[in-house]
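Missing here: one protein chain of the complex. Every other protein chain is in place.
After this line comes subunit A, so read on.
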Amino acid sequence: MLTDITLGQYFPGNSFLHHLDPRAKIIGTMMFIVAIFFADSLLAYSIVTAFVVLNFIISRLPAKLILKSLRPLWIIIVFTMGVHIFTTPGDVVWQYGILHVTREGIYQGSRMTGRLIYLIVFSSLLTYTTSPIVLTDGIEHLLNPFRRIGVPAHELAMMMTIALRFIPTLLEETDRIMKAQTARGANFTSGSLWQRGKNMIPLLVPLFVSAFRRADDLATAMEARCYRGGEGRTRMNELSYTYRDGIAMTAVLLVTVVLATLRWLV
């Protein structure tokens, strides 16, 4: 069923990470992603691993989510590994025709894929523990300072909110149109790819027409409720930093500093 699609990757929970302020989480995630690229030595990689694992434990999410987050990107991971293994010059440890694997290649490849994996796993932690609505709120607040240079922070956030609101509605609508067209003899499940693509037209046209009508209605309804852009608007749920965010930011900062030190000062 189309309506079974769950929205985003959010896993509701009650952990320390779930309760962090979205701004702290976004900044913390970005900072740690940069820090991952500082990691060079085995010690540094161990610290990164420990930190990622620690965060997963704190989040109390099931461990299989780590694999789930990697699945969509496994091709890129394998490709990265392959490119490094086969193209880095150095001590040849294995050779077959023009393919040769070097010691430096294995070393370089593991480093790069390691970074990639940690990057993906850690940033999925953000979307796993933050509901899309809260995340939108956080992004709006973080973009606010850039309004002066023309970033439409409020408008972007409003667009995301409305999109989130209408995804279930439009999915339902798609399902309904599909059934209606199937009842009239449309076929969405067999035929060649080209044929199937062509069969989507009687689905997409009504869907778009109705989406535009909804957009029009919604605009009228928003205007009737005194919406006039972000200017002078307040929010019911204001974001506020707590001691937790202080702890989390300190932890990320500490890890970043340690990794930077290991990279350049040791």
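The rule is simple: a residue touches a chain if its C-beta (ideal position, glycine included) is under 8 Å from a C-beta of that chain, and two chains touch if they have at least 3 such contacts; residues count from 1.
FYI, contacts and distances are computed from a predicted model.
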| item | value |
| --- | --- |
| Chain not present in the shown complex, as UniProt names it (candidates "4-hydroxybutyryl-CoA dehydratase", "ABC-type sugar transport system, periplasmic component", "Sodium/proline symporter" or "Cobalt transporter ATP-binding subunit") | "Cobalt transporter ATP-binding subunit" |
| Identified contact with the non-displayed chain, of A:188, A:208 or A:227 | A:227 |
| Selected from A:14, A:190 or A:237 as touching the chain missing from the view | A:237 |
| Contact partner of the left-out chain, one of A:161, A:174, A:199 or A:256 | A:161 |
| Selected residue (touches chain absent from view) among A:23, A:111, A:214 or A:263 | A:214 |
| Interface residues of subunit A (partner: the chain not displayed) | 132-133, 161-162, 164-165, 168-169, 172, 213-214, 217-218, 220-228, 232-238 |
